[in-house]
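A protein chain is absent from this complex, but the other protein chains hold their places.
And now, subunit A:
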């Protein structure tokens, strides 16, 4: 079992120490090799919380003769530092890092890779710059001391879709959107593995804060058509079949249908929120929390089509 992926090392001992001593949590990494030279650090499946230190997204490392290609840098500087230490000690250093999109659990560890190029789509870099302060405020509030030293560092090297070779290892980059306005997915050409970022979730409820569901659906059909040997979703386990594509698509459709149904039945948004997730998806990790967040984020778009214009300024 690989359930306790990252947790504070202090554990029970912390209860005996003064409160100040709690302010030194550490990340315990649990990397495993899922294919030739492809390492996966699987994230905790919950929402960002003190119990997981924000280490919730999947991080991948691809070995090259010049060091690792690091895809996602973790949710805090300390998380990034722990990942960097693994790469330095076991994989001969780091050749470059990539951020798939601008949500903070994927790039707030960039500071630990500041001496290497950090690649991302231009739209992602713009969103990182625009949102850094607000995202950081929010994470400090949730994570407290896990965030110690974290100053968000946006990616430094803009990339487009197409082929990119780093340290001699060939990547095919796909510039997509839907989960956010700029979602990077990539295929490692040596292993044939797809690293999908948060376009794909598996056994974990998708998050929607910047989602455009129609565009996301189109990205899923692009990903579903790729000939890949395995998939690392943004959140959830590595797998060899296409079930993350199917499950993410089914979730998007079911969520949109639930919002439309609620708006057309005359429910207020809080009644739709309180109803909880679609029964088929209620048991997914991070639900009902993600469903509740998504209801607030997506409600307006569904409500407006259910309410006809009947008057105005006179």
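To be clear about the criterion, contacts are C-beta pairs under 8 Å (C-beta built on N, C-alpha and C of every residue); 3 or more make two chains touch, one makes a residue touch a chain; residues count from 1.
As a working rule, contacts and distances are computed from a predicted model.
With the options "Quinoprotein dehydrogenase-associated SoxYZ-like carrier", "ATPase", "Integral membrane protein" or "Sugar ABC transporter permease" in hand, the undepicted chain maps to the protein name "Quinoprotein dehydrogenase-associated SoxYZ-like carrier" (source: UniProt). Contact with the undisplayed chain is limited, among A:92, A:144 or A:269, to A:269. Residues of subunit A that touch the chain left out of view are 137-138, 141, 258, 261-262, 265-279, 282, 288, 292-293, 296-297, 299-300, 303-304, 306-314.
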